[in-house]
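Omission of a single protein chain aside, the complex is shown with its protein chains in their original locations.
We just call them A and B in the order they show up, numbering each chain from 1.
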Amino acid sequence: MQFLWAFLVGGLICVLGQLLIDIGKMTPAHAMSTLVVLGAIVDGLGWYEPLIEFAGAGATVPHGALAELERDGPIGVITGIFEVTSAGISSAIIFSFLAALFFKPKG
Amino acid sequence: MANEKKKKLTKTQQEYQQLAKAKEPPRPVFKNCVRAFLFGGAVCLLGQCIMQAMIVWFGFDKEKAGDPTVAVLIFLSVLLTSLGVYDKFAQWAGAGSAVPVTGFANSMCSAALEHRSEGIVLGVGGNMFKLAGSVIVFGTFAAFVIGLIRALFGEGGGS
Partner (left out) sequence: MLKGHQSWWFEHRPMIRAAATVVGPEEGRGPLADDFDIVHDDLRLGQDSWEKAERAYLEEAGKLAIENAGLTKERIRFYVGGDLMNQIVSNTFAARTWTIPYIGVFGACSTSMESLALAAQLADSGAADFVMAGTCSHNCTAEKQFRYPTEYGSQKPPTAQYTVTGAGCAVLSANDGSGGPVVTSATIGRVVDMGIKDPFNMGAAMAPAAVDTIQAHFRDTGREPGDYDLIVTGDLASVGYEIALELFRKHGVPIEDTRFYDCGLMIYDRSKQPVGAGASGCACSAVVTYGHLLKRVKRGELNRVLVVATGSLLSPLTYQQGESIPCIAHAVSIEREE
């Protein structure tokens, strides 16, 4: 059942992003920044944890890299600034760097 | 506020903008949303399957399975970007490919690949966060502000 909810919730968050781009006329970067701020608010309201329980990857995958940040609060964010590189950001850096060494853009 | 912006334009400019708007082919919003829903949902579903695999086959517990799942998805996205196919999906999927963490990885990988011609340090290192930077900055700052608000006003709504 969680599989179905993962699909639905994940899909809906993407639709929200699509609306920001098509109707809000935002660039992808603007839309993503907006979503991530909304995510922080949702987490601030305490709705994020239950959403994860419910939809699993449907909630964490759209948020991916920044999920940890949202749980640690302001002091955590400042003091843990070097721990802020979550699995998401670290793996993106490592894999992207390796890719740049071995691949060329195709155009 | 929209009228203030319009006041800076002359009448000819305003009239022209109306003409330009009338001639602009509309974006297929519904079609794009359906595609974003399907593709984004599928990516999250894949994430869910990977998470299950992590729990069942690799012995991660539910709390910790999120990290390796994200890493696998990022790896797949980097691979598809490097093979030159991720951008082809994106034209179809729109936000469905941009919003999930795969989009984040694509933005970093594509920038890294593109700027390799400027060297590893200044090119790859200096440009990798060109597109992803905004999301990280805003995510961090938003988390900070929200956390601050929570700390000042107590947990959740109503204690």
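By definition in this document, a contact is a pair of C-beta atoms (placed from the backbone, for glycine too) under 8 Å apart; a residue touches a chain by one contact, two chains touch by 3 or more.
Keep in mind that this is a model prediction, so the values were computed, not measured.
Of the candidate positions B:Gln48, B:Thr69 or B:Ser107, contact with the unshown chain belongs to B:Ser107. By the touch rule set out above, chain A reaches the unshown chain at residues 21, 27-28, 104-107. Where chain B meets the chain that is not shown, the touching residues are 9, 12-14, 16-17, 19-20, 23-28, 32, 81-82, 84, 86-87, 89-91, 93-95, 97-98, 103, 106-107, 109-111, 113-115, 117, 130-131.
Simple rule for what comes next: only the chains that are shown with their structure count from here on.
Chain A and chain B have centres, each the mean of its CA atoms, that are 7 Å apart. Those residues of chain A whose C-beta lies close enough to touch chain B in the complex are 2-3, 6-23, 28-33, 35-37, 39-41, 43-46, 55-58, 60-67, 69-70, 72-78, 84, 86-89, 91-93, 95-107. Interface of chain B with chain A (complex): residues 27, 29, 32-33, 36-51, 66-71, 73-75, 78-79, 81-84, 94-96, 98-101, 103-105, 107-116, 120, 124, 128, 131-132, 134-140, 142-151, 155-157.
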